[in-house]
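The block that comes next holds subunit A.
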Amino acid sequence: MKDNIVIIGGGVAGMEAARQLIALGHKPIIVEKSNSLGGHVASWYKLFPDMTPASEIIARLTKEISDANVFTGTKVLSMTKDKDTYSLTLDNGVTIAAKAVLLATGFHLFDASKKEEYGYGVYDKVITNRDLEALFRGEKDARIDNPKAVGFVHCVGSRDLKAGNSQCSKVCCMTAVKQAIEMKEKFPQAEIYCFYMDLRLFGKKYEDFYINAQRDFGVHFIRGRVSEVGETFDGRLQVKAEDTLAGKPLKVQVDTLVLMSGMVCNPTVSDLVRQARLDIDDDGFLKSRNNIFDILESNRPGVFYAGACTGTKTVPETLAEARAAALEIHNYLKDG
Partner candidate 1 sequence: MIDRIPSGFNPFVIPFLVGMGFVLLYCAFGVVRILFQLSREDRRKFFISLVNPKTALKNIRDIFCDCLFHVKLWKRNPLLGYMHSSIAFGWFMLILLGHIEVILFVPTRINLFYYPIFFNFFVAETDQTLRGALLFFLMDFFLLVVLSGIVLAIIKRVRSRLFGMRRTAKPSVINLIGLYALWSIFPLRLLAETFTAHISGGSFLTGPANWIFRQFLGNDLHYLPTWWAYSIVLGIFMCVLPFSRYMHIPAEMLLIPMRNAGLKIRNARKGLAKVQVYSCPNCGVCIDACPMSAGKENIKDCTVYLTRQIRRGNEKRIAEISDKCLLCGKCEAVCQVGVQGPEIRIQQRAIREYSINQDYSDIAALPVREAKVLYFSGCMSKLVPSIGRSVESVLRKAGVDVEWMDRDGGLCCGRPMLTAGRTDEAMSMVHKNEEMILASGADTLVVSCPICYRMFKESYNLPGVRVVHYSVYFDELVKAGRLHLTKSDLCYVYHDPCELGRGCGIYEEPRRLVGQAAAIAESDKCRAESVCCGGSLGSLSLSFRQREKITKASLENLYTSKADAIATACPLCQATLSRYSDRPVRDIAEIIDRQTN
Partner candidate 2 sequence: MIYEGKQKIWSDYQKEIPDDHWYYVRSCIRQNFFPASERMFTEITKNVLKKDIYETPYHTTCGGIAYHCDTIPQETVMTIVARQFALMTEAGYENYVPSCITSFGNYSETLETWREFPELEARIRENLWKSCRREFNKPKYLAHSSDLIYHWRNEIAQKGKFRLVDKETGEPLRIVEHIGCHYAKMFPHKGVGGAEYPYVLAGMVESWGGQVVDYPERRHCCGYGFRQYHVKANRGYSVSNTYKKFESMEPFHPDAIITNCPGCPYFLDRWQYVISEQTGKTYGRNGFGIPVFTYEEIAGLVLGYDPWDLGLQLHQVAVEPFLDKIGIEYDPKAKYLGLNKEDILRPGLPTSMKCF
């Protein structure tokens, strides 16, 4: 009998790891707390840099892991070590003895309403990057009605000690530029303003998006963090920031304000982490044994990590980690 491998988390990391493990001859078990697979990526419309529909990625992964044993809508209640296996109890009553456990528990999108000054949940026209993706996916959103001006606030809940997250979420600058372009395509009459602290556009083709946004879509980039948002008499939003390049306070009225919520650690894994005695890093994410060589390994033998559970990652980075983690697990079981 093959050894059991449990993958906790059915986002793209968990799915891709399962796909690779199946290819290596294993039969992994995926435990996903929500009712469908795909995680955050499933709620996105298109992915940079090639504007690939996220649904395509999810569909392909779903098809290719049909051999895996998948529990959706299921939480892991406990995870304890028993000699060289881990005993996992699920909330549907199932108990699994696993030789290897892969944590692909991902991240949480920062709760934008914590940044009270931006008024998410208070002003009708303040939305988040995720809300905007839902709109792009075709969902109706009464908050967005043919806007004449749209603001994007970068670094919401990222690089912000006051919000409890000092790390850069890495993908939001690029997501903002991508969404700014998509927004301009959807509403060509709208003026688009991006409020940024630094533009961190490091990846393949990202700079091209930046230039296109400037040159072809006329997106205005304003180097300054938004300080406060207020509602005007006619229900628009007045956004205030310092234009740090001009050294002057700046204000502008927009009809939609998109908050680029950052990636924060997933708080729902804290129980598991405690039970399995896993280490947590300073930034709240799971701590790898080593951030260069053993990035996929936890401090406990047989427990592996893949994807954004150890820190902010892009989709391609997550997929690459998942593939690598599958191989690590395969080698671990072969040697063990």
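Criterion applied: all candidates are chains of the complex that A comes from, given by their letters.
In this text, contacts are C-beta pairs under 8 Å (C-beta built on N, C-alpha and C of every residue); 3 or more make two chains touch, one makes a residue touch a chain; residues count from 1.
Just so it is clear, the structure is predicted and the values come from calculations on it, not from any experiment.
S.K.: Once the contact definition is applied, which of 1 or 2 turns out to touch subunit A in the complex?
M.R.: 2
S.K.: Mind pulling up the subunit A residues that touch candidate 2 in the complex?
M.R.: 113, 116-117, 119-124, 228, 230-234, 238
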